[in-house]
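Let me give you the structure first, and then I'll get to my questions.
The complex appears here minus one protein chain, its other protein chains still in place.
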Amino acid sequence: MSEPIVLQPDETFILNVGPQHPATHGVLRVKMTMDGEFIYDAETVIGYIHRMHEKMAENRTYAQYLPNLSRLDYLSAMAYCHGYVLAVEKAAAIEVPQRAEYIRAITVEMNRISSHLVWFGAFVMDLGGFSPLMYAFDDREQILDLLEAITGSRLTYCYFRFGGLYNDIDDDFIEGTRRFIKRMRKSLKMYHKLVTTNIILMTRLKDIGPVSADMCQRYGATGPVARGSGINYDVRRNEPYSVYPEFDFDIPVYSEGDSFARYKVRMEEMEQSLRIIEQGLDKLPDGPVNPEKKPKTIKLPPGDYYTAVEAGRGSFGIRIVSDGDKSPYRLKLRSPTYSNMHLFDEACRGMLIADALAFMGSLDLVIPEMDR
Amino acid sequence: MFRYFTDIFSGLWSLFVGMGITFHEFFKPKITVHYPHESIKMTARYRGHIELIPGEDGQPLCVVCGMCEKACPSNCISISGEKPEGSKKKVLTSYKLNFTTCSLCGSCVDSCNFGAVRFSREYNLASTRKEDYHYDLLKRLEESIQ
Amino acid sequence: MSLTLLNVVAAVIIAIAFVAANAAYLVWAERKGAGFIQRRPGPTENGPWGLLQPPVDGIKLMTKQLLIPGGVDKIIFVIAPVLAMFPSIVSFVTIPFSDTIVAHNVNIGLLMIFVFGSMSAMALLMGGWSSRNKYSMISSVRAVSQAVAYEIPMLITAITVVMIAGSLDLMDIVHKQSGGFWHWNIWPFQKGLFNILMPVSFLIFFVCSLAETNRAPFDLGEAESELVAGFHTEYSSMGFGLFFMGEYANIVIGACLTTILFLGGWDCPFGLLPGVWWFIVKIYILIFTFIWIRWTFPRTTIYNLLNLSWKVLIPISLFNLLLTAGLLKVF
Partner (left out) sequence: MIIETVKDKLRDLFPASAEPAAAEPEAEKPQTAKAEPGLSDCDYAKRGYHLDVRVSPDQLLTAVGVLFDHGFFIEAITGVDWIKDGQLEATYDFCRYDFDLCRVVVRTRTPRANPILPTITGIYSGASWHERETHDFFGIVFEGHPHLIPLLLPEDADFHPLLKDFKA
C-alpha cells in the first residue's frame, strides 16, 4: 500500500462511475471526485431500480406478498423468504413441522452457497480474472438444478409458505445434494489454489479498503463485511432462529478489516454452509412439511414485530406493523447491502480507483436489494 | 534480502500453480449445453404459465369459485362463468391470463381446491407484441384437446 | 534501386497481410482458448469450429459508423488508431522468419523494433488524450507510465543478449544460437560461459513483453472493469478495429522477438531441418502462453506493476547485465 497522499481539493475532476459501468453490477452510480487516479470524495447515488416493495405490501395480503421477497435479492432469495415467513409465523403463532424447518435451513444454505459463488466469480472478474467466474457458475448451476427440481424455478423460488413449504423434497434431491457437497469441497480446494493463493490477487486485496469495527457500528454493517472487521456477529448464532441451534458450525471471523478478510470470510462461509447442509440431511426427520390445518387467511394481531435472519449479505430484518387487517399496515425491509454500501463513501476516500472498485466488489452488492 | 527472494519465488510459484489448474481445465470436457441444437431435460415441477386441467369429458375441472383470481398478487387472472339451465354447477365461460404481469409464484395453483389449474411446460415464449401474452386458457384447452 | 523499392513495397504488403491475418485469427484463437479454459466450446456457429468468425466480425466492424464524438481533438483522434497499427507493420519488415524469409534485414534490426515498439505507447496516449473522456484519459496516462517502466528492463535484457551475440542484427543473433536447443540463450551454458541467470532473463523479457503489449495481467490501459474500455472507449467501427488489431500484432511481434532472442529463432531444437516452420511453431506456443496467462490471472494495479518493475525486474536484469559482462570478459 502506498503512503497516504495529501490530496488537493482544487485540482479535482468528477468521474461518474455508473449507472452503467461494468464494476457496479447493476444500476448504481458513484459520483467520484478524483485527484488523478486517487479518490478525493465519493457520493453514492442509488435508487435507479427502486420499486417500492414496501408500499406493495400495504396493498396485498400476507400470502400475496410472498413472491415479492424473491425479487429483493435475486441471488439468495430463499433467505429473504425465510425471514418473511418466520416473521409472520412468529406473529400469527403458526406451528411449523420440524421437517419443513430442516428443509428450509438446507435450501437456505444451498442458496447462500450459490449466492457466494456468484459473488466469488464476479469479484474475481472485477479484479480482471475471467475463468473463475465460469468455474463458479458451473458449480452454482448444480445448486440451481437441484433447487429447480424441488421448487420449479431457478432464481425466484417462492418455495416457503406460512407454516410449511410449497412441496416436499424427494430422494433425488437428497442424493444429488450429497453428490454436490463432495463436488463442492473439491472445487473449493481448486479455488483456493487458483485464486486465494495467487500473488496478484493477494497484493490487490491485502490492506485495501480497511473497514474498522467502529465504522461498522456507525453504519450498521452486518454479514461478511462486519465479520471481516473482527466483529463476531451472525444472526444465526447471536439470535438463533429456525433449527440453526441444532447444527454445529463455525462463524469465520477475521480482524484485518481489509478486502482480503472479507474474501476469506465468504470462502469459509461456503465450507460452513456445506457442513450445515450435510448435518441437515443427516438429521432430516420424517413427517409432513405442512401443518395439519393450513391457515387460509392470515391476520396478525395488532402490534409491531421485528424479525432478523442472516441472509447472504448480512442481517436482513423485517418489521411488520399490523393493525389487525389481512394486509400489513406497514412493512419495513431492512436490507443488509443498504447499510454495507453506505460505508463505501467514507471508506474509499484516498484510494486508487482500481482499489475502490475492488473494495466495492468485496462488499458484495446486489442493487435490487438495496433499492427495494 | 532473503525475504525479498522468497517472496519473489513464492509469488512466482503461485502463478505457476494457477496456470497448471487452467491448463488442466483446458482438456476437460465441455459442460455447456448448445441451446438451440440441444436442450436439457425439463424438471417435473417446472413452472410455466398456468393451464387448465381437463376432466375426463374434456371439459375443464374449474368450478368458477374465483379463488385463484383472489389469490393472485398481481391480478392477472380474470375468470367468468355462468350457470346453464338445469345445471347445479357453474360452467367456465372464459379464463383469461394476463401473462405480462404474472410472476409465476404459483399462488393460484396453491389456492385451487379443485385441482383445476397446473403449471404448463411452455418455456420458449417470444413475441414482439404485448397482446400475445394475454392468454385465453379455455381456448387453449379446447385447442389442445382437438 | 527500383528493384529495392519493389522489394520494400512487396515486403510491406506481405507484412500487412500477415499482420491482418494473424490479428484476425488470433482473436479467434483467443476466444477458442478462453472457451476451452472455461470449459465451453468458444465460437462454433460460423463455419467449422467457428473459423469464419473473424471475417464476419471484420465485416461487421467495417460496416459500422465511425463515430467521432463532439469536442474531441479530431486530428489526433483519427491519427491514433493508425499509429497503433503502423509501427507493428513496420516492425515486421525486419523480423527474419528464416535464413531466407526476411523482408528487409537491417543490421540494427533489434533497435528498430524497439523504436517502433515504443511508438505504440504514443498511440495509446494520443487516443486516450484526444477522446475527451475521463476514463480514456486515466487509461492513457497509465499506459505511458507502464510503457516507461517496462521498456527499461526489456531493453536491459535485450542488451544482455546482444552482448552475448555481439550484434544487433537479428539474423546474427539467431545464427549464434544454432545447433540444438542447448545452444539457445535461454539456457545458462552457451559459448563457454556459464550464466545461471539466463532463464530468469527469459522470464523477465517475457513478462515485459506482456506488459509492453498491454496484455492481462498488465492490461491496465484497457481494464474493462475499472475504466470501461480505457483508451478506446470512444472509438467505434474500424477505429476500434485498428486498436484491436494493433494489440494482436504487438503480441505477434513480442512472441517473434522472444523467439529470436531466447529460443533460437528458426533453429530446430535437435539441430535438424532448421526452417520457418520451427519459428512458426515457437511463436504460436508463446502466443498460446499469452492467451493462457490472460485467462488465468486477475489484473494488477498500477502501483503493483511499478513495484514489480522497479523493485524486481530492473535490479535483477541490471545484475544480470553486469554478470554477463563480467563473464564475457573472463572467458
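We call the chains A, B and C, going by the order they appear; numbering starts again at 1 in every chain.
We adopt the following convention: contacts are C-beta pairs under 8 Å (C-beta built on N, C-alpha and C of every residue); 3 or more make two chains touch, one makes a residue touch a chain.
Nothing here was measured: the structure is a model prediction, and the numbers come from that model.
By the touch rule given at the top, the unshown chain touches A in the complete complex.
Looking at A:Tyr40, A:Tyr233 or A:Tyr254, the residue that reaches the missing chain in the full complex is A:Tyr233. For the options A:Pro22, A:Gly176 or A:Gly220, the residue in contact with the chain missing from this view is A:Gly220. Residues of subunit A that touch the chain left out of view are 46-47, 50, 52, 54-55, 58, 87, 90-91, 216-222, 226, 231-233, 237-239, 301-308, 315, 317, 319, 321, 323-324, 329-330, 332, 334, 338-339, 342-343, 346, 371-372.
The rule we apply is simple: only the chains that are shown with their structure count from here on.
Using the average of C-alpha coordinates as each chain's centre, C ends up farthest from subunit B. Work out the mean CA point of subunit A and of subunit B, and you get 25 Å between them. The geometric centre of subunit A is 43 Å away from that of subunit C, both derived from CA atoms.
Shown for subunit A are the residues in touch with two or more other chains, namely 131, 135, 138, 194-195, 198, 200. For subunit C, residues that reach two or more other chains under the stated contact definition are 37-40, 295-297. In the complex of the two chains, the subunit C residues touching subunit B come out as 33, 36-41, 44, 292-293, 295-297, 312.
Subunit B contributes residues 10-12, 14-15, 17-18, 21-22, 25, 31, 43-47, 71-73, 103-107, 110, 119 to its touches with subunit A in the complex.
Interface residues of subunit A, counted against subunit C in their complex, comprise 2, 13, 15, 21-23, 34, 36-37, 124-131, 134-135, 138, 194-195, 198, 200-201, 203-204, 352-355, 357.
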